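One protein chain omitted, others in place.
And then subunit A:
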Amino acid sequence: MALRDLNNNEIENFPHLKFSIHNVVCSFGTSCYLNLRKIALNGLNVENKGDRLFMKLRKPTITATIFSSGKITCAGGKSDDEARIGARRVARQLQKLGFKVKFLDYQVVNVMSTSSVPFVINLSKLAKQYPGDCEFNPELSPFVFIKINSLNTSVNVYSTGKLTIMSSNIDSISKSLDYIYTFLYQSKS
């Protein structure tokens, strides 16, 4: 894919942007109702918040939110493998407590990652030029919020060049970075 800047010259050294994943949030269902009181009293590292419980694992560092309907959300995984392992460990703990737990509908809900672009960006220029869903409210927040609907991703672009990418799956992160790089380069200051 050839990148072109505003004068239609090809940009050499189109860097493949590296990104690091900070948080993977996933959810799954056990197909049985869970007795939150029993889990809170007998489970390990469990915190009670009324209608839900927080179960924290140490390895991998995962916080699971357990609802009495059997739906469980696991947050804090640093990669999709970690998230899956953490989710299965939570399910195993519940199984040991005596519930007839199944591991159903596992799905990665949200992936938060950061990346950076090696140049300073002129945010107001970017906000004007970007052809798509883009919001810039300097009074409220110092970044440009770009939403890429086709890839189900949103990116926060800071003027220092740092990017925060939130997407629903890991594959779309690099695609969205490739997509917005042109626009970021064109708004280089």
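Keep this in mind: a contact is a pair of C-beta atoms (placed from the backbone, for glycine too) under 8 Å apart; a residue touches a chain by one contact, two chains touch by 3 or more; residues count from 1.
The rule is short, and it goes like this: contacts and distances are computed from a predicted model.
Chemist: Select, from "Signal recognition particle receptor subunit beta", "Dolichol-phosphate mannosyltransferase subunit 3", "Transcription initiation factor IIB" or "Probable cytosolic iron-sulfur protein assembly protein 1", the UniProt-recorded name of the complex's unshown chain.
Modeler: "Transcription initiation factor IIB"
Chemist: In the full complex, which of A:Asn42, A:Ser69, A:Thr114 or A:Asn137 touches the chain missing from this view?
Modeler: A:Asn137
Chemist: In the complete assembly, which of A:Asn45, A:Ser69, A:Ser124 or A:Ser150 touches the absent chain?
Modeler: Of all options in A:Asn45, A:Ser69, A:Ser124 or A:Ser150, contact with the hidden chain holds for A:Ser124.
Chemist: State which residues belonging to subunit A touch the missing partner chain.
Modeler: Given the touch definition above, subunit A has residues 120-125, 127, 135-140, 142-143, 158-159, 189 touching the missing chain.
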